[in-house]
Every structure is written in C-alpha cells, then in structure tokens.
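Complex shown without one protein chain; remaining protein chains in place.
For subunit A:
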C-alpha cells in the first residue's frame, strides 16, 4: 500500500516557503523554535478569546471568519517580524487590537533586546486557502449539514477562486454511522508527484458527538 507524502513538506525549498525565516547557532536553534511556538500560541489564543467575546453579542454567526491561514515569523538581530496572514481581518482591524496584541506578545517573549513588529496581511482569495475551507466544512458538519452537501458547497466556493484542482476527503463516522469510512470528492487536476506544482494542503480534525472526523484538503494552485 502506497502512502501519500505531505505535499507541503515535499515541496519545502522549491515552491513552498518556510513559515519561519531565521537562522541561529545549532545551540540556540531550539530556543528559537520555542519562541516561535509561544508567539503563534499567543496570537491564536488572542483571536479565539476575542472571537468568543464577539459571538456573545451575536455579531458574527459565521464562525469561519477570523481564520488565520498562517503566521510568518522573520527574525533579525534586534527585531522579530510577525506577519499574520488572515482571511477576514475584521477583528484585528479594530482600534487598539494590534497594540494590545503586541503588549501580550512582548510579555510572552520577554526578550529585552528584541523589538516586535506585527503586520496583518489580508489573504487575497480566502477560499483558495485550505484552512479556511476546512473551517467552513467543520462549521457545516457541526450544524449537522449532510457531509456530501458540505463538501460540494466547499468546492463551489473555490470555483470563484480560479484554481486548477481540488480534492476534499473526510474520514470517520460519517453521518453518525456505526462503521467509519472515508469519502472523497475530487475536481480538476492534482499532480501530487510534481514538485514544481504548487499545492496547498491542510489536515484538520473535527470533533463531533460521534467521534473525530478528519478533513484533508488539497488545492492545486498553479504550476510554475
């Protein structure tokens, strides 16, 4: 039985860029990794907290907004640049949000010599990002929409985004059945073995009453 390699790790260094961009002595590499982890956790916790505040007022019923696609961290000698790629940055655009986040991060990282620089980058085509699609599907499945309908709806969303291929696979106890299985919908091309093909991928667990469903989404963006 052949196994699929992770399309992101397979293309690192060619069509896929690292999300952390810095270098360090081998002795200090581990500290850098820990720092990155703290930064990312702090940002995600901040957004989750504020999402709950927002949802209490019933302002945003769609929970698939405010999805971070990825957080890019670049380090220089005296500066840490944090670039948050986010699909719908309504929350962070509020007044004082970035300053508050910077204060939290500064406390978290507790490095006296380094300055923090947070930038927000809006993703141009949100539905081209597999993270956002996965959050969308998770939202649908939690509201007990039929899984096949949710998958097809997600694929319809990507038609506007002009991609060349997409594949969505959900595995687990679909529709609450006794026996788990995997369902998969594919549309367009998906050259997984071609390194120069730019493929985005995400793997996302969904917790339901019947157990955990796994969602995997591959998106073939373009060929260089």
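Definition applied: a residue touches a chain if its C-beta (ideal position, glycine included) is under 8 Å from a C-beta of that chain, and two chains touch if they have at least 3 such contacts; residues count from 1.
In this text, contacts and distances are computed from a predicted model.
Entry comment: the absent subunit's protein name, as recorded by UniProt, is "Small ribosomal subunit protein uS14c", drawn from "Multifunctional methyltransferase subunit TRM112-like protein", "Small ribosomal subunit protein uS14c", "OLC1v1030697C2" or "ubiquitinyl hydrolase 1". Checked against the full complex, the candidates A:20, A:50 or A:208 give a single residue touching the omitted chain, namely A:20.
Take subunit A: the residues that touch the chain left off the picture are 5-6, 8-10, 12-13, 16-23, 26, 29-30, 32-34, 36-37, 70, 195.
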